[in-house]
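The chains shown are only part of the set, and none of them has been moved.
Chains here go by letter, A and B, matching the order in which they are written, and residues are numbered from 1 within each.
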Amino acid sequence: MAKTNPGRFFEDYSVGDVIKHAVPRTVSGGERALYHALYPARHALYSSDEFARAVGLPKAPLDDLAAFHIVFGKTVPDVSLNAVANLGYAEGRWHLPVYEGDTLRSESEVIGVKQNSNGKSGVVYVRTRGLNQNDDVVMDYVRWVMVRKGNLDAPAPETVIPELSKVIDPADLVIPAGLDFSKYDFDLAGETHRWGDYEIGETIDHVDGVTVEEAEHMLATRLWQNTAKVHFDSTARPDGTRLIYGGHVISMARALSFNGLANAQMIVGLNGGAHANPCLSGTTIRAWSEVLDKAETSAPGVGAIRLRLVATSGGDAFALKGEDGKYKPEVLLDLDYWALMPV
Amino acid sequence: MAKTNPGRFFEDYSVGDVIKHAVPRTVSGGERALYHALYPARHALYSSDEFARAVGLPKAPLDDLAAFHIVFGKTVPDVSLNAVANLGYAEGRWHLPVYEGDTLRSESEVIGVKQNSNGKSGVVYVRTRGLNQNDDVVMDYVRWVMVRKGNLDAPAPETVIPELSKVIDPADLVIPAGLDFSKYDFDLAGETHRWGDYEIGETIDHVDGVTVEEAEHMLATRLWQNTAKVHFDSTARPDGTRLIYGGHVISMARALSFNGLANAQMIVGLNGGAHANPCLSGTTIRAWSEVLDKAETSAPGVGAIRLRLVATSGGDAFALKGEDGKYKPEVLLDLDYWALMPV
């Protein structure tokens, strides 16, 4: 009996299955420091315990995207080891900030399957939940991937395609308990622009760029215990390159967006996202944002802002798709998320 | 008077000498996070405080190999600064898990010397002990190295070659106090294979590979405060390469072995090891294991498994030596250790 994990193939997923993913992880100040070393992250709420306390939290949480990467990383051996493509995200919500000492684990429920017409692969939809040591959900999101069939003779399952919201209703966003931006310190946060200063449709070029090295994206991807071999093994792809984990691009772009969105502090919703083109070492990642929507919240001084975050490898800011409707080759990421800002 | 450390030469070692190595080190969650960033480490007992508590420990310890690297690193300025070759290890035992907040220091006793027939160098055997802040031994091991003579006219010492066990008797392995695998969670650990599922002689190809970068091995080697200049200084070797610390290869191979040996949780004995060929940046490290022996232990639900762990730079798995009896050129490491597994 082979002892190594071959991963699951398309025919191994059935709607209703719940997969308990392996390797829980306790986070410490080490993960926080590494996040700041890997990305130019400067949002004050995640950098300073004092700033976090001044807005009603017990101390600075782990960056929301670090929590996402940890939850996501655990799903890779069960969900995407034999994946051909990561197709999309939806209905992602952060329910609880993650603090030093918390232990995270993940589980995924299969909520949809659809075999492709070629009979060689299919699309699998999972809803993944990240749980802490108290079995509280810290975040959940839907992801769908295209997975190869292992046995081409396996019968096609009944097609189930889940109904997914294109955008999370702002009323469904979870505001962390106690969050209060009414005494927010804009000097310490780094910018004066508040929620009211942003207009729907406004675009922001985040100006700065970071050239990515192999060592960096591998350190990051290992830290999230993501084992997909294309990120680590230069012999795994015909061209000898290592594909950079898409989440590395998300975190890099989000950190770059500080310059212009320093007060978009907490990420609370992930409406959708596409890894438009692969990113390789040596790329200089840049970012721009577009304000897609705004909403009030019930928390004192806290507004919600819906942002498109686009990472590029250069080219003109604000150019997303060509005349053919496809992403321009320099677009790496098109992410749609909700963040919380002082009003 | 020169202030810098010239290191010791062969004639500077006498049997019975005890060397107190410098620079004690307190470990924190930072070292744990870095270990997870540097290696694809996924053994649950070291990743999750909750998992560790569920098997009877107070929380997740620092990876056993990280403890080894810290203890080893301290010995380099006194033992191997003028070493020509690291010849072997024996009788390595982990006595106590190392936890966040522990402070480690090392001392070595010279237990053997043998001048080479060429009169220019000799072999030095030391037994190194890692101690914590309570002066408890956390691990000990024997290492022997070939060291240059500084003064070729120094007389040859009386030859003393210590008697060393080829294999640690499993009865002499130290099982951490309280360890209990009787309620071990195989789902969270990542694999279903238990001690009883492994047969002596069985071999496992760990499948995955990681291509190593200069920045990574230097970060690791500095973290262990190992100062050997061949690891850091591209001008120190005639070919301009930096030699990767052998311990980096050990940790990489051990982490890769998760895939097939996820339940070989704790390393408790180091029977021997050879750094068969040097490893350089750009190498894609792979690993395979062979089950050499199995033994019962007195701890509930805990079995001991003796494993050969081989790291390679490619080539066929399971090929160790050529017809000439020498290690094949693609073999980087041949390690023989005892680990603890749920029965």
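Methods note: a contact is a pair of C-beta atoms (placed from the backbone, for glycine too) under 8 Å apart; a residue touches a chain by one contact, two chains touch by 3 or more.
None of these values were measured; they are calculated from a predicted model.
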{"item": "Where 2 copies are displayed, count of copies in the complete assembly", "value": "3"}
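Heads up, the rule we're going with is that only the chains that are shown with their structure count from here on.
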{"item": "Chain centre separation in whole Å, for subunit B relative to subunit A (CA means)", "value": "36"}
{"item": "Interfacial residue positions of subunit B with respect to subunit A in the complex", "value": "28-34, 36-42, 44, 47-51, 59-60, 100, 187-191, 193, 197-198, 204-211, 213-216, 219, 259-262, 282, 284, 314"}
{"item": "Residues of subunit A defined as touching subunit B within the complex", "value": "1, 3-5, 20, 22-31, 33-34, 77, 100-101, 103, 105, 133, 213-216, 218-220, 222-223, 225, 227, 229, 232-236, 242"}
